[in-house]
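A single protein chain has been omitted from the complex, and every remaining protein chain is retained in its original position.
The block that comes next holds chain A.
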Amino acid sequence: MSSLRRESQDEEEYWMKSRVNKSKFNLFDDNVTVENAEELAKSKKLLTQFEDDDVDTVNWDDTPVSSVTESSAISGHVVPPSASSLPKSASRPESRNVPPYMTHSRSQSESFGVTGRVSFTPSSLESVTPTVQYSKSQEKLHSLTSSSSARSLEDEIPSFISTSSGSKNLEEEIQYLKRALKKARELKFSPEDTIRKMILGEPYSLEVFRSKEEKLQLLDKAIQVHDGNAITAVILFLRQTIKPSLFNLELQRRPVAINHYLSYLRAHYDFKELGDVLGMLNRTEEAAILKYKQAISAPDVRGKMNALRGCLKAHFIHEPDLAHEANLVEQHAALLERQWPIEDTDSKSEAQGNPLFRQFPRKVSILNMPLITTLYYCCFYHGRDAENLLTSPFAIKKQHQLSDKQYVWTALSARSRLKQWTGIEELLTAKGWFGSTKKVSVIGFDKVCEILHRTSAPEEILSKYLRMIDGSERRLNIARKYKCHEVVVETLVYLRDRHELQVYASKLPPGSLGLRNAQDALRSSTIKWKT
């Protein structure tokens, strides 16, 4: 079959040939009549008119076809009339049956573009030939053309060459039509099809969608089927192709799209735009947190301090809803401003061999440590520092409005670790009326004992505070837990529980103080034991 052979021809050859072909048709050629030229201009105008319109293009395809084929009679002297009737019959029914935007494969729509072009040169049989070459899948066209063109390609080529006297205008025309052809090829993709292709992982092109409405249709379709990848792809396409004000407007109408855009910006480390979009959306808290996050990612402490102050001023202070967060960011900055000089001084002091640091070496730098850790550090190394110094634990408590509980818990742990028993006593002593003092603990003496036990305080100290626990049953349980025998014995005596005391005493190691006390109590005749 000759059509098969033709099919094997490559594209270049086709264009070469068609250009040659085209040369027969020149606006300024003697062969062309005014009427003919008018037709051409008309069709060109139509072409421009419908460039962005997919539906009406069909008309374009039809109109020139009919009009030009009519005119073919005029230019009929170029070719045998028998041939001129052929493109007419070949192209017209086709264009009716299968409108180009309905077709599926690339080759089909190409062939249509060509068919349209062929009708501009309604001259020879040869002009039909290129059509056949590209209508790979159009059986109808194949059969029609192949029946009439019995000549082989080789036969035809010389005749093309003989007529090749190209003109610039025609080149332009071809370029123009090429674009139109591309256009026609593209038109077959609907937004739905494209989204489906994206979801199925097939090749697709977004560039074919030029109108804003189509682009938004794409976006809405992607949102409708819940594919994040497609949504993001379309958003980025939109951002590239429409102006920011329009882009933002359309984005704001689609919360799902906004979320995907934000997610993209986050993953792309595009924090500037991310902040801007959040600001535009009035999501002030998120914007502020974003800025805070950026500020704390500064590598050095000095930079971080500055960034925090800047971010606090710009994003937190003026937002009434963020008053609490503003306070926390303020505290963060203040903490760093305290840690920085402390670290500076102490690391020097340590290097100079300060005995305090030799006795208790610093494990890590205090920089970037949490506030409570810093408080502990200051209680540990600088517990006695005056309140006007940065290192003063009390100054920290004041500045950060720490609760008494937070303060006592931490200070107690530090002092117990340092075995500053008098210091602990001070901490737990409150001045009463008329200069009298009493032991109070905001955290409860049970917790005091827990801390003392954890920091392995001696039994004597532990017992002292165990005795301050209210409620004898509770005291008994805690004393048992920490194996403070003396207090257990005392409490059992207080509870007059002879049986329990006997049981307990039997477990005590011989010669211990606890056992002696227990035995004394058991022998005593003054105690009225519970019956």
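Throughout what follows, a residue touches a chain if its C-beta (ideal position, glycine included) is under 8 Å from a C-beta of that chain, and two chains touch if they have at least 3 such contacts; residues count from 1.
Keep this in mind: contacts and distances are computed from a predicted model.
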| request: Among "Histidine-containing phosphotransfer protein", "Metaxin", "CDC45-like protein" or "Vacuolar protein sorting-associated protein 33B", find the name that the UniProt record gives to the complex chain excluded from display. | output: "Vacuolar protein sorting-associated protein 33B"
| query | Which listed residue, A:A180, A:L238 or A:I289, touches the chain dropped from view? | reply | A:I289
| Which residue of A:L219, A:A233 or A:I469 touches the chain not shown here | A:A233
| note | Considering the complete complex, of A:I174, A:V208 or A:I372, the missing chain is touched by A:I372
| query | In the complete assembly, which of A:D193, A:E325 or A:E425 touches the absent chain? | reply | A:E325
| message | For a quick check of understanding: of A:V208, A:V256, A:L281 or A:L418, which residue touches the chain that isn't displayed? | response | A:V256
| request: Can you list, in ascending order, the chain A residues touching the missing chain? | output: 198-201, 225-233, 236, 256, 259-260, 262-264, 266-268, 285-286, 289, 292-293, 296, 321, 324-325, 327-329, 331-332, 335, 368-373, 400, 402-403, 405-406, 409-410, 443, 447
